[in-house]
Every structure is written in C-alpha cells, then in structure tokens.
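Take this structure first; my questions come after.
Note that one protein chain of the assembly has been removed; the remaining protein chains are unaltered in position.
Per-chain numbering from 1; labels A and B assigned in written order.
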Amino acid sequence: MSQALFTYTLRLADDILILSQRLGEWCGHGPILEEDIALTNRALDHLGEARNLLTYAGQVEGKGRTEDDLAYLRMERQYTSVKLVEQPNGDYAHTMVRSFLFDAYHLPLMQALTKSKDEQLAAIAGKSVKEATYHLRASSEWIIRFGDGTEESHQRAQAALDNLWTFTGELFENDLVLEEMTKAGIAPDMTAVKAAWSKTIDEVLAEATLKRPEDGFMATGGRKGLHSEHMGFILAEMQHVTRAYPGVSW
Amino acid sequence: MSSENPNNWPLWEIFIQSKRGLDHKHVGSLHAADADMAIENARDVYTRRQEGNSIWVVKSEHIHASRPEDAESFYDPADDKVYRHPTFYTMPEGAKYI
Partner (left out) sequence: MTDVKNLEDIFQAKIDAEQKIEPKDWMPDAYRKNLIRQISQHAHSEVVGMLPEGNWISRAPSLKRKAILLAKVQDEAGHGLYLYSAVETMGTSREQTIDDLLSGKAKYSSIFNYPTLTWADIGAVGWLVDGAAIMNQVMLCRTSYGPYARAMVRICKEESFHQRQGYEIMAVLAKGSPEQKEMAQDALNRWWWPSLMMFGPTDANSPHSAQSMKWKIKRQSNDELRQTFIDRTVQQAEVIGLTIPDPDLKWNEETKHYDWGTIDWTEFNNVVAGNGPCNKERLAARNKAHNEGAWVREAAVAYAAKKAKRKAA
C-alpha cells in the first residue's frame, strides 16, 4: 500500500516537475514580455505543486528522502513522468499545445483528487485546483487564438497537435499501482477524468477550428521509467551541480 | 501612440482593487491583443504578490485626460468653497453622533 502510494505520488510529482523544467526554459525568451511573465507563473505553479508532492512522497516512503533527494538524485529510469511533458518546447504553439493537453487532464484530475481518501493528497490537490483552472483557461485561449488566428498559427497549432497526440494515451494508462490506489479510494476514477479531458479537448478544438487527431498508436513507457532520449539531457542539466558536490547545502 | 506595425498589441491601462470595498487604483499599463488577454496579463503582471481582488482594463486610447494648463481653472475655484468640508460647521456643544 505505502509502496503504491509512494509510486502514485511520485508520478503526480514527476509530471509537473518535468513540465516546469521545460517551461522554465522559456523564461527570458518568450514572444512578448507579458507572455514571458505568464509562462513563468505557470512554471512556478507547477514547481510549487511538485515540491509539495515530492516532500509528501518522501514522507510516505519513510526513508528520509527530501524533495531535493528525489528530484536531483534519481536517474531517468527512476523518473515516472509521462513522455508528453519531456517533449522539447519547439515553437510557442508546440509549448502551448503540450500544456493544453496536460492542463485539460490536470484540472479534472486535481478536482477529483480533492476527494481522495488520502488527506495529504486531497489538500495538495485543493491548492492546485485553483492554479490548474487558470492554466487551462489560459492555454485554451491560446489554442483558440492560434487555431482561429492566422493561417500560419493555425498550421503550427495543428502540427503540434498531430505531433503530440501520440503522447496523450499515457495520461490515462491503467496498471496495478493505479488499480490499487483507485480501490483504496486514493486515486480517482480515471474514466471520469478522461471523459472530462476529452470533452474539453473537443470543445476547445472546435472553437479553434482545429482537427482532433485520430487515436492511433499511443506512446507508452514513462510510468515505468522508459523515457525518450530527451529525458537524460533534461536530468543531466537539472542535476549536474547538485551531483557534482554531493552532500552539501545550497 | 499607436505604432506603425498593425501586429503590435495595443496598450491598456490597468486598475486594480486591492481589497473589496476599496477603489480601483491605476497601477500601470501593459500590452494585450484584446480585453480578455489584458485582464489575464494584468493578473500575471500586476498581482504576482496578491495585490489584487478585482481588475479593470481600459484601452489607453480611450483615456481622456484634462490638460495640465487647465489646472488653475479646474481646481483652484474649489479653494474658497470651504463649506464643502464638514469641519466648516460649528456644532452646538453636547450634540452627539453628528
């Protein structure tokens, strides 16, 4: 039970930690100052949630690992994030579509998690719901702007959507860990989360005049630590200082 | 002040109410393509430290301002209308709650 809870909490944490790491790459390079600030808020929200979850995962594990131990001292095979979030930023459409696909999942997930039997997760989700509501609203608006903006922005958004769609299946993958957590009333019913996700996608894409890609082959592996080659570089960059000077404080 | 390039986002003036019941106060400006975006940008730019409870945005070009050279004719006449201030009035000794 506590092993499954540890793994489950870690998955929640890893998704947003890696997404935050990716979004942070934009800081100072955004398309306009206002957007630079907005995107950094997003990265900060994700990072804050990730820190809460990592700290909690450490407590659940009971081996004294801190948020930093878990973030900086695990290798890519121990990271359990979905492949969607490790995808490179690409152009701004790519970044926004990636966030939109994630936000549309993250919000209903966090809403449902507020009713989790695990009080700590419910409390963390309670805080995240507010942020996630704003994230989804903002990314949806960008998808609509891109889709219904210029021909170029439409094409870029559609390309990003087509490119990233294969990574959406993993968000709803079931396995023994999830089953155990769902049975225990800790994880929510993911069919409901998926239905909410799908509805948001349809509504926003319709308004954006973008085409929802067909569900073809869906990438998998992230939850088992089988990542794309991007992951090693993300972690190398993120961890190198901490690993170069083991055991010190910063 | 609109620029040559039509793809530049227009300028908006931002007014923030820091607490319920208070006035909306001008805090600065920013650029946005439309009003919704202006409100969201204002949230991200001007309320990063919980400064806000409510946001108003107005396109800068819609702000009309009085002219500084009118200041004397606008505001000085109020100088001699002290009767507009409550302290002008003498209240009878002993009267309460007035």
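Details
Note that in this section a contact is a pair of C-beta atoms (placed from the backbone, for glycine too) under 8 Å apart; a residue touches a chain by one contact, two chains touch by 3 or more.
The structure presented is a predicted model; accordingly, all values stated were derived computationally and were not measured.
From the set A:A4, A:A43, A:V60 or A:A132, the residue in touch with the chain omitted from the display is A:A43, counting the whole complex.
Listed here are the subunit B residues that touch the chain not shown: 1-9, 11, 27-31, 33-34, 37, 45, 48-49, 65, 67-68.
For subunit A, the residues in touch with the chain missing from this view are 21, 24-25, 27-37, 40-41, 43-44, 47-48, 50-51, 54, 67-68, 71-72, 91-92, 144-146, 148-150, 152-153, 156, 237-238, 240-242, 245, 248-250.
Simple rule for what comes next: only the chains that are shown with their structure count from here on.
Taking the mean of the C-alpha atoms as each chain's centre, subunit A and subunit B sit 40 Å apart. The residues of subunit A lying in touch with subunit B in their complex are 32-34, 37-38, 41, 134, 137-138, 141, 145.
Residues of subunit B that touch subunit A in their complex: 9, 30-33, 36-37, 40-41, 43-45, 48.
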